[in-house]
Every structure is written in C-alpha cells, then in structure tokens.
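All protein chains but one are shown at their positions in the complex.
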Amino acid sequence: MIIVMEKGVGQKELDHISEIIKKAGLKAHISIGESKTIVGVIGDESKIDKEIFESLDYVESVMPIQKPYRRASREIHPDNTVVDLGKGVKIGGNEVVMIAGPCSVESEEQMFTIANTLKKMGVRVMRASAYKPRTSPYAFQGMGPKALKILDKVRKETGMIVETEVMDTRNVEEAARHVDMLRVGARNTQNFDLLKEVGKVDKPVILKNGISTTIEEWLFAAEYIMNEGNNKVILCERGIRTSEPFTRNTLDLSAIPILKELTHLPIIVDPCHAAGKRGPIPALSKAAIAVGADGLLIEVHTDPENALSDNAQQLKPAEFEKLYKELKGVAQAVGRKFG
Amino acid sequence: MIIVMEKGVGQKELDHISEIIKKAGLKAHISIGESKTIVGVIGDESKIDKEIFESLDYVESVMPIQKPYRRASREIHPDNTVVDLGKGVKIGGNEVVMIAGPCSVESEEQMFTIANTLKKMGVRVMRASAYKPRTSPYAFQGMGPKALKILDKVRKETGMIVETEVMDTRNVEEAARHVDMLRVGARNTQNFDLLKEVGKVDKPVILKNGISTTIEEWLFAAEYIMNEGNNKVILCERGIRTSEPFTRNTLDLSAIPILKELTHLPIIVDPCHAAGKRGPIPALSKAAIAVGADGLLIEVHTDPENALSDNAQQLKPAEFEKLYKELKGVAQAVGRKFG
Amino acid sequence: MIIVMEKGVGQKELDHISEIIKKAGLKAHISIGESKTIVGVIGDESKIDKEIFESLDYVESVMPIQKPYRRASREIHPDNTVVDLGKGVKIGGNEVVMIAGPCSVESEEQMFTIANTLKKMGVRVMRASAYKPRTSPYAFQGMGPKALKILDKVRKETGMIVETEVMDTRNVEEAARHVDMLRVGARNTQNFDLLKEVGKVDKPVILKNGISTTIEEWLFAAEYIMNEGNNKVILCERGIRTSEPFTRNTLDLSAIPILKELTHLPIIVDPCHAAGKRGPIPALSKAAIAVGADGLLIEVHTDPENALSDNAQQLKPAEFEKLYKELKGVAQAVGRKFG
Partner (left out) sequence: MIIVMEKGVGQKELDHISEIIKKAGLKAHISIGESKTIVGVIGDESKIDKEIFESLDYVESVMPIQKPYRRASREIHPDNTVVDLGKGVKIGGNEVVMIAGPCSVESEEQMFTIANTLKKMGVRVMRASAYKPRTSPYAFQGMGPKALKILDKVRKETGMIVETEVMDTRNVEEAARHVDMLRVGARNTQNFDLLKEVGKVDKPVILKNGISTTIEEWLFAAEYIMNEGNNKVILCERGIRTSEPFTRNTLDLSAIPILKELTHLPIIVDPCHAAGKRGPIPALSKAAIAVGADGLLIEVHTDPENALSDNAQQLKPAEFEKLYKELKGVAQAVGRKFG
C-alpha cells in the first residue's frame, strides 16, 4: 500500500501514521520527496483497511498494490480451475460449453418439450428458473418449490445437467437438493448472505456480474463463495448498465480477456439479458466465443410469445439450432472444442 | 401502451396483435399512417407485459403510457405521505429530520457515547448497523444479534428513535423487534425477497437506491414493500455510480425534485456514502436541504480513525455540530423547519 | 409523434396543441382514454421539434416514432453502402478490411519502416495521425503539416491507402489533399463545424463514436457529414466510457449488430483505444470480426516503447502478424473474406 501525504506534512503526522502501520503488524517505509512525502506499507495489506488512512486529514490518497481477493486470484493460483459439472461435462478447459433452456419453469410439459428438443441437438446442460427476480411485484415471480420438483424430474429422466437461480438464503438448501448447479443473478451479486449460503453448498455456482459492479467487486463476490469452502465458481458476464438506450445492457466482452488474466475461474457469457431482444443474440454469441469465453448461457423457448417472462429475448428452437451449428466454426477458429 | 409496427406490416399481423390485446381484456386501436402503423392499447396496461409485443418480429417498439407502479405513484395518491417515526418525529411534512450515528454498532459503550453526544445536540433519530454489507468477505461484517440488543437498550434508555440495516430475510423479524425503523441498503434495493419481508413488518423502512437502479426501478422496489402492506417507506438517495473517479459515487440531487413529482413518499439524502470522504459532506448536506429533501442520514463517530468501518466518511462530533447549526439557516431559506 | 397529456387536461389545452400541430403543416389525432389523453401527430415529424410540446406544462411526455436521421437510415436506404477506398479496396461488402499503422507520424523513416513491414504482411490501408488530440496540453500534439507531407509521400511510394485524423476546421482541406481518407476522432464526434467541413470533401471519412454519444447521436453525426454531400462515411466503434476502471473504455461490440439494423453504412472497430493496453487487443479483434464488423483499425508500431504517444496500446509487428493470421480463420467462420 502506498500512502501519498498532503504537501507540508510534518514529523508528528509521520509518527502517527507509522504507529498505525506498526500496530497492524506491518512496516512503514517513508520517502520524503521534493514535492510529496510517501509512505509505503510493507507486509500483508489485507491486515489493514485503506480507509483508516483516508480518514486522516493529512493523507491525500492511498493506493493498494496487492490484489485484495486471494482465492479467486490467478496471481496466487496460476492454473485454470476446471469445474466438473458431472456426467462428463467440464467447464474451464478447452471445450466451450453450451447452457440453454427457458427463462422460467412454466410446467412439466413445457420443460420436457424444451429439454428433449435441446438434447436432440446435443445440448447437455439446461437452464430454467424456479424463482424469478422481477422489477415489478406484479410480474410472474416463478413457480417456486413446484418448479424445483420439475427440474429434479427433468434431470433424472433426461440425463441432462440442470441449473436454476437462487435469490433467498432460505431457499438455497432446498434448491441444491433438486438441481446440479446453482445460479446467482445480477441483482444478487452483492447479496452477501446469499453468497455465503451458496458457498456452503457442494455444487457448482454460476455467478453473474451486477449491472454495475466493477470487475474487482465481482471477484470479491466470488471470494465470498470460495471463502465458505465452495471453489466451483463459474463467472458469467451478462452486460453492464450504460447510457446507451438501444440495448437493455451493454455486453462487456472486454471483461473476458481481463478476467482471464486476473482469475483462474471459468467465465461464460449470457448474451440474452444484455441484448433484451432476440436480434443481436447470434452475433454476440459468436463474439463471446471469439473473445475467449468458456461457455454460453442462452435462453431458448419453444413458444417465446406465450412465455411467462422474457418473451423478447428467448430464441426459438430453429433459431437456436442454426446458431448452435455456426458457433462450432467460430470455436474451431480460436482453437476450442464445441458442441 | 403504444405499439409501433415495422414498416410494411400486413393485416395478418394486425389481426394477431389485436387478438393478443383482446385476450388480455383490453382494446386495440389501430391507426394506419403513411409511414408507420400504430396500435394503441386501451385499458389497464398492467394486465399485459410489453415484452409480449416486443417478442414479435414485426413490432418496432413499445411505449407504456401508464405509470407501472401504483401504490408509490403520486398520480394515484396525490397527497404527501408523512411517516410517523414515533416519539413525536414525523418525516415527509414541513420539518427536515436529521438521522445521525455511527456506521456500525461496535460496542455498548461506543453506542451510548455517540447517542448521548447526538441527543445533547438535539438529534432525535439514530442510525447504526448491526449487519454490514462489505465488498470483501475479510472486512468487518457487523456484530449481528449482539448489536441488535445494544440498539434496543439505546432506544429504551436514551429515548431516541433507532434504525438499523437488514440484509438477510432470516434476520428481518428479529431486527424489527429491537429497533424502531429498518433500512434497506444500496446492494439490496432489488433483493426482492428482502423487500417482501420488510413489507410484512409494521415499522418504517428507509429504502436506498441501488448504485445504478433507475428512478423507476427504485419506485418499483418501494412498490414491493407497499404491496405487502407496509406503506411507511422513506426513500433515501445515496449516490449513483458514474465514471467520475474523484468521488466514490455521484450524489444525484436532481432525483429529489423528480421524485417529488412522481411519488408521495418522503425522501431523504445520505451524502456520506456518495462522497466516501468527509470533505464534501457539509456542502452536500446543505444542497440536499436546498433541493427539497425531507431529511438527512449522516454518519457520525466519536473516533472515526479507529472505527471498524467507513473510517473516512464519518464526521467527528465537532464537525457534525458545526454543520447541524448551519443547516438550520438553509432549511429556513427554503421555508422548512429543522432541528 | 405521440404526445401523452397530463391527467385532467381540458379542451382548451387540446385546442392549443392542435393548433401548434396544424401550424407546422401536420395533422393531430386525439384519443381520449380513461386515464390519459393522447395526441398523435400525423405527417413528417421532422417538421416539428418535440421540445415545443415538452415545454407545455400540461404535456407529460412526447415520443417520436419516425427515425430522425434520414440519409444514414437503413429504413430509407435498405442496401448496404460499400465505400470504395481506391486501389481496389472496398469497405462494407463481404471483405473485412484491416487498417493498421502507428498512432502518430513521428518521422519519414519511422513511417516508411512501418509501411513496408505492414505491406509485406498484406495490409493495404495505413493509419497515422498528423494532429493528435491529447488530454494534456503538455503532451506531444502531432507533427502537423510536416506529417501530412510524409503521409503523401508514403501513399505515393508504397501504393498504400493512407488515412489521418482531422481536428480543426482550418486543416481539413489541406489534410484532404495529402491523404486518401480522413478520420474524425472520439472527442470530435459532435464537433459539428468539423463534420460539416469533412462533409464538403470528396474522400471517405472514418467517424468514431464519442466516449458517451448514444447510437442515435452518432448516426446524427454521420448525417451532418452526409447532409453536406459526402456519403462515404465509415463508422468506427472505439469504446464507451463506463464505470469499470480496469479498461480505459468498454468496447461496445453489441453496437455492431444494432447499427447493422439501423444504418446502411459500413462499420469498423478500433480495439486499441478501448483497451488502452496491448493485452486484450487480439481477443477483442477476433470478437469484432465474429460480431460482424466490416474492418479493424489497429495501432502497430515497430518500437512502441519509444513512440511519442499511445505507447501501451500499439502492437509490435510480430504480435500484429500473429493476430493477422488468426483473424483469417475467424472471418472464414462467419463467412467473410479477410486479408
């Protein structure tokens, strides 16, 4: 940590700051320059909060130099984490994995129809929400526990890997008993109690970025899960909020190469929630693979017009099948296996 | 709702869209113009999701014309809501109310020291968090249930009104038993299960905006609480995330006059979390009152340097007292009572 | 245009608004609903500014329904514009075009070294700035007119197509005499006098988005150029400003499929200025081709460490050559010709 002092700081202030550093079990290194005096903090930075220095009137700025998250950091864990989803599917290795399915579980029939359609195409991992975070309290809130039972039946009878979203700490355990994989959505990236709860479960967790969390905050959210013992975290880029009104959110594909440098965790892309409409999904899916994503999370519905949520951004099976084939070529062009 | 159709749309598509509208119990009004065909939806818009139309290939855009939130809307409830905090303190009327106190409950001694200091100055409502949403899992997470007991003791022995933050659905009921008022922080503005839970409690709720929720999303969050039966919602502007690196967040003071038009709910301002440092807090507090806020939420600590959280943005008692006096003049200048 | 009136609007207001509409040579269509009264404006919307209605106290909101830009709009010009750069190079057709070169012209020797290196690899279009928009007045501001002469020599002696940036209305004509193609950078996207000036020149113009212009504002900027008679506009996505501190800007690749729907103009991508560092450039370049871009604008320097500007984001020839080869595969995978 580097502490830049205000101009004209005296010995008294330097002594005070040195004492704070010492008390935390760290060493202070003072450099008095012509224009500024700088204090370097030597040792494990996580032992002290930078705000303590920022609260001092004679401190101008404080710059951490160590990565503040550890379990998620590639600096400490250089090798890629490959998350085993079971049934032979691994994410984070050479293969790009497709996760597809409807926005919400609507009925057993709907789920089996879509599951069978996707399975026939070669898809092995299915998404579908039992609980739905909706902006309006008057919108469809998900089927809840009934949906969990349907998901359980689908994974048992079709052999597909099934994931679903959790929103409430009180539902995590039950959800984990019925599906193979949990998902934490954009509104809950910093719902820290929920993160701790999914951290106690022994199932892979898809962790989406919040619409305006920074990459560092996102990695800290992963750290919350890993800190409870669950290392099977899969990051999922789903778009960030910007001032552009034409898309619902802006898919931040530059986050993928950046995350690949900062963390060893796998990272997938959800182009549907960013786009908010079907049109750009195929182009964005290709770009996601080209930029280095380890997987895609795509909404597919056999009858999007009559779906109970996300009508505009679920692909129809024929649209999805066309895309699925095209993605193979892009994956090959960047040296990855797909489908 | 106004539906703008793509150029060259035919009778078949118009029939289809009319049928969808009819099925929802609404009426369609079709205007065929030279360049565009427009379908007006007549009746209660909340009966139909605009995404259903957006999912149709031949629809260009859909524009709602009714306010989608109702309980929070001034259009439907023209009179200001005045929330009675008890002990003679009301928020949302002519008086501007000060809520002050430390970031976190750290000990019984700390709480009584600060409570007595504030009480002497004339402050009647105290803030302090038992549960802390922290970016890092390694930062102080709050004292939890022990803190709730301290808060209870403080309100009983000092006669102050006491509020605290809730983060987890599992803690709402217990927290509500120990304090007079609950707070939902910026990371939980769209934690819908938490909103429903505080909606079931008969205590005033301070609801902060998320760092990038829109005003409409924020009002929908209020609607979630009100929809469960709790109408005592106090909105609290705490800054939004922008690309300016000098402040932690940008305090959006223009939200106050806009909210005053859109909703009947009281609105207060938290300048501390936006600023992230002590310097700008006094100026922003004055501006908040000048712009029309019904109250302020300010962090005060007798020893910010040794506080367990938010060291840089808690005012010292002397700084707070100076500000408290200055605010009176600003309140008078805009015709409000204060302090 | 659809005008939504405030609740409780009377006949007097409706008469007034009808009169304004009539005066502009348009027709008013009034629908009195249960909750709202709506006025539709029938005819060419460009004849009236929506602000005139917004200025009326009894108007709640105004929604345009016609695309406000015309020359740039695909709705009016459905076929792709293919811009002929000369020497057999066309942009906007099936081929993806590479434009590469140093950030700035630094000397004749530097320019010929890089030009020959690029030409050998197969690159046919070269970039290099004579005038540099720099945040600080103390940074290198470009070689100016001398650089223009060097660029002229390079294009004549190497046979490459050469482009350069213009910043000042007073330099447009001279720049146009020395190069094949002009570029308007992100700080000048809404420098309207400059747009008019390049609109009077008969050379292709690369028009970058501003760091926070919306897509609509960007298309209006193109409209300014086209309105003066120059239809050879090539849009170039170069990243937008967001709250993410890890990248200088966020490359908005979703803008490409959206622009392909809204406009007939070609669109290329500059991944270097968004990234601000070399690391993510190769991944973003592949993603740009996969998402549908018609070309790339990439900074290449034989000695980036000693360059006079943009040291961190110029690729070295070996890095560029490796990327150039990899891009061919991605282009093929999406059915495009490249290199």
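When the chains are written out, they are named A, B and C in that same order, and each has its own residue count from 1.
The working rule: contacts are C-beta pairs under 8 Å (C-beta built on N, C-alpha and C of every residue); 3 or more make two chains touch, one makes a residue touch a chain.
Owing to the predicted nature of the structure, the values given are computational and were not obtained by experimental measurement.
Checked against the full complex, the candidates B:L56, B:L118, B:V291 or B:L308 give a single residue touching the omitted chain, namely B:V291. Only one residue in the set B:G86, B:P145, B:G229 or B:P257 touches the chain that does not appear here, and it is B:P257. Contact between chain C and the absent chain runs through residues 46, 49, 51-52, 54-56, 68-69, 133-139, 141, 167-170, 187-188, 190-193, 196, 211-212, 217, 220, 223-224, 227, 241, 277-278, 304-305, 307, 309-314.
What chain B contributes to its contact with the hidden chain is residues 212, 214-216, 240, 242-247, 250-258, 261, 274-275, 279-280, 283-284, 286-292, 326, 329-330, 332-334.
Where chain A meets the chain that is not shown, the touching residues are 2, 4, 7, 29, 31, 33-36, 38, 40, 42-43, 61, 63, 65-66, 75, 241-243, 245.
Following the convention adopted for this analysis, only the chains that are shown with their structure count from here on.
Among the chains, the centre nearest to the mean of all shown protein C-alpha atoms is found for A. Chain B has its Cα centroid 26 Å from the Cα centroid of chain A.
Averaged Cα coordinates give chain A a centre that lies 32 Å from the centre of chain C.
Shared interface positions of chain A, i.e. residues touching 2 or more other chains, are given as 212.
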